[in-house]
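Removed: one protein chain of the complex. Kept in place: all other protein chains.
== subunit A ==
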């Protein structure tokens, strides 16, 4: 290590020790650090470059030994970051990040933390350092984060808001950095010049927003206290609603019911589902949702051949809504409400647990008839019917087709065949076979058809 860099401490496992409030932002491996001319420091080869909110750290990386120390460049010492030059050469070379570092008179990186800042009126020297990224990391992303961290000047806000002892240093460093015609006018106030000026303006805006946020957060604690009261109030309301409906006779007052419905809607909008919903066919919200869903689901149903998986419907519906997405619970509630309305769709649960939405006009028997005829075709007699075959032939999704096949099996129409080739279904021959006469084959029965189909194959 040369004397150029600041020293950075490293833990026993080779990770850098971070300063107070310092946060790691990005990491690149296989990085060389090279000065523009070699008398400042000898180039550092093949290390890990870590960008933090406060510093640029370089660790020597070797798999055999853990690094015992690291080199650091405080971001405060960086006066300029060059934007990446895209040239023909850069396509073939490793990406490079170039930045300008201020150098103190004794040939070291300018260290704003040290007291030497105030006395170096001639701290005007700087050196351009190039970080050559030979590793596979995202150098463009690193550059962006580098800019952000450098502009954010986290080290300053640290010092101004935190320790009182740091504030003197901060103003000191602000006043002195880059006297060589940089950011600061003689009286110490900022000069809004050029790109640096724009950045500085933004920085100031950010700082003021931060301050106002801090003030707001003071109020948040007060809000939290109020929130408890709010929740208790909502609970009381709920109880009232509950007791209200249970004590009322069937000849309920219309007005009362109206205001109760309003109350329910209001509660619902703050996220509390009234228990009254179950008795009164749901809050208005769920009713409306249910009808909207029934309308929406008709087009996908047609496309899917009359039956659609509940999960698929949920995804489609939410995607169509764009914003104000509904939860799975809402979906289920909306579908279960269909029973109470007169809509042409219904929710159905198969034995296997799969839930689907299907047209009320959908007839299982019709599907079975189609499956039966499919299974009686010569091809199906020879090789059986797989869920994909059925899906193609019936024009529905394979998962739906499998459900249909399983239901047909449970009705005795089909038999399953499980083999390394997969799960297939054959038409059921068993009923026709007589156990007392197993060699007998009826002339025009299904067994005979099956035998014919099978024996004509190769």
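Here are some notes:
Throughout what follows, contacts are C-beta pairs under 8 Å (C-beta built on N, C-alpha and C of every residue); 3 or more make two chains touch, one makes a residue touch a chain; residues count from 1.
The criterion applied here is as follows: contacts and distances are computed from a predicted model.
Comparing "Exostosin-2", "Vacuolar protein sorting-associated protein 25", "Mitochondrial inner membrane protease subunit" or "pantothenate kinase" against the UniProt entry of the hidden chain yields the protein name "Vacuolar protein sorting-associated protein 25". The chain not displayed touches subunit A at residues 384, 409-410, 412, 415-419, 424, 426, 428-431, 433, 435, 438-443, 447-448, 450-452, 454-455.
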